[in-house]
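Entry: chain A
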Amino acid sequence: MPESILRVEKVTKAFPGVVALNRVDFDLYPGEVHVIVGENGAGKSTLIKLLSGVYPKDSGHFFVDSEPVEIDSVHKAQELGISTIYQELHLVPELTVAQNIFLGREPRKKGRFGLLVDKGAVERRTQELLSSLALEISPHLPVSALSVPQQQMVEVAKALSMEAKILIFDEPTSALAEKETDALFRIIRVLKERGIGIIYISHRLEEISKIGDRVTVLRDGQYIGTLRLAEASINDLIRMMVGRDIKDQFPRNYREPGGIALELRGISRKGVLHDIDLRIHHGEVVGLAGLVGSGRTELARVIFGVDPPDSGEIRIFGKNETIGSPMKATNLGIAFITEDRKGLGLFQALSVKDNITIASLRHLFPNGLIQPSKEQTVAEGYVNKLRIQTPTLTRLVRFLSGGNQQKVVLAKWLATQAKIFILDEPTRGIDVGAKQEIHRLIDELVKEGTPVLMISSELPEILGMSDRIYVMHEGRISAEYSRMEATQEKILQSAMGRYLQSPPVQ
Partner candidate 1 sequence: MKRSISIICVTVLMLLSFSGLSFGQKAAKDMQVVMIVKDLVNPAFIEMKWGGFAATKEHGMQYTCLAPEKYSVDNQIRIMEDLVQKKVDAIVLIPIDGKGIVSGIERANKGGVPVFICNTRAEGGETLGFAGIDHRIMGKTLGEYVGAKLKGKGQIVILEGTTGASTAIERLEGVREALKKHPDIKILASTTAKYNRQLGMKVMEDLLIRFPKIDAVIGINDAMGLGAKEAVKDAKRMQEMFIVGMDAMPEALDAVRSGELMATVDANNFWQGFVSTDLTCKYLLSKQMPAKETKIGSGIPEVITKENLERFINFKAERYKKYGLKPI
Partner candidate 2 sequence: MKEKLGLKITGPLMICIAVILFFSIFAENFLSASNAVNIIRQACVLALVAFGQTFVILIQGFDLSVGAVMGLTSCITALLMVKGMALPLVAVILAVMVATFCGFINGFITNYMGLNPFISTFGMWGMALGIALVITEERVIFGFPDTLRVFHDGEFLGIPLPLIIVIIIWGILQFFLKSTPYGIATYAIGGNPVAAELSGIPVRFQKTMIYTFSGLMAGLAGIMFLARSNAAQAVDTIGYEFDSIVAVVVGGTSLLGGKGGVTQTLIGVLLIASVRNGLNIMGVNSYLQLVFVGIILILAYLAESQTSTLSGNPIQNLWKKLFGTGADKG
């Protein structure tokens, strides 16, 4: 066995309120694909960010070619031959493929003080790179004209052009369809043959057995173990990933659900949603599982009136409604806790109080005049009820921890007296304690009969919280399970497109 090109020893990284990585070990050999799996918040992305020099580590050691190294900047990482392909791609839309690939490292013409880009060389080498990956992309095209998978390929080519020895893929297939995924895998195999070490992050347990050699499991920032995929079964992995006692994590008391509150009939939106039928009863939590990019968030956006559906009807409390805008949705009593907490959920530069009341001002003060005392009491009420840790109500929300921020978002919608809640990844990236509290809140909501639609990538959460579970795959509802019959295996399989028809529960 050759010596490892990358070794990680006892690396620790903590953020305010949560230890993201705790003495984690990891190693990588040339020409192997080493997969890292784990739930959201298990510490996968933190590990990547440490390796690619975005964050500094708190303690521990990195070895590249068994040389101890410090990765203190993105450039340092690149010099060490580590490059990362993030979920959100870093390309300049206005520039051409070739320009993007050699951005900042353009080969210069000889003479003329090496001032000029050797366009010939750029084009030639780009062409070589692309054809070595068997890609038919013209180097002259502006990146903005490419499809997302194509752009991803360009990122790969860019990484190769940097003579990367270690290539990190962060959820590369999340935005890809089946065929595109195969194309990506083909390329990854090409890279393996060149002896490049690949770190591969994914939720899609099935696909990793197709591509990976070894797999390391992380959970809550802890190193759980490393297996050869040849020997590991999906179920082993899931057990290792989930591995904690679910009960107390998910405080739910189940009741008999009431009548239908929200009903979707044949909702379609070109390219993302196909003929979605879905019901939510009063007093039940409906889990919406599926891989990232399977259309869960898109569905939520349709219900909240962000993107209009092309066809199909939405019935709320039995009335047929056309929801043209989020404003309309809020007036109908729909609340939407988005997955993008920082960007869409909160006003970073406003105080806790203002964030809590902003959406409900119209209801609180119908005549348009704010009574500070009343506003104060309302905000305080929710701060206490949700145990939001903040020194003062006027604290800028951006200074709060992730968990408290999420509680503020919840408070914002609770304040609107919303009648239907849509939660998109309600506990993403927040520590276990806060997770539990948010779960308790969800339970209290349904206790009062409020219907809740909960999108989550964390199977335990889906299983632990939901009365009923819909699973989505490529924009379709691929399965529906009752609490009783649902298991992680079943859900994962339906999420990966293995349709297991089961009789819908009545």
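Keep this in mind: a contact is a pair of C-beta atoms (placed from the backbone, for glycine too) under 8 Å apart; a residue touches a chain by one contact, two chains touch by 3 or more; residues count from 1.
Behind the choice of candidates: all candidates are chains of the complex that A comes from, given by their letters.
In this text the structure is predicted, and so the values were computed from the model without any measurement.
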Pick from 1 or 2, the complex member that touches chain A: 2
Chain A residues within the candidate 2 interface of the complex: 74-75, 78, 90-95, 99-100, 103-106, 108, 115-117, 119, 140, 142, 144-145
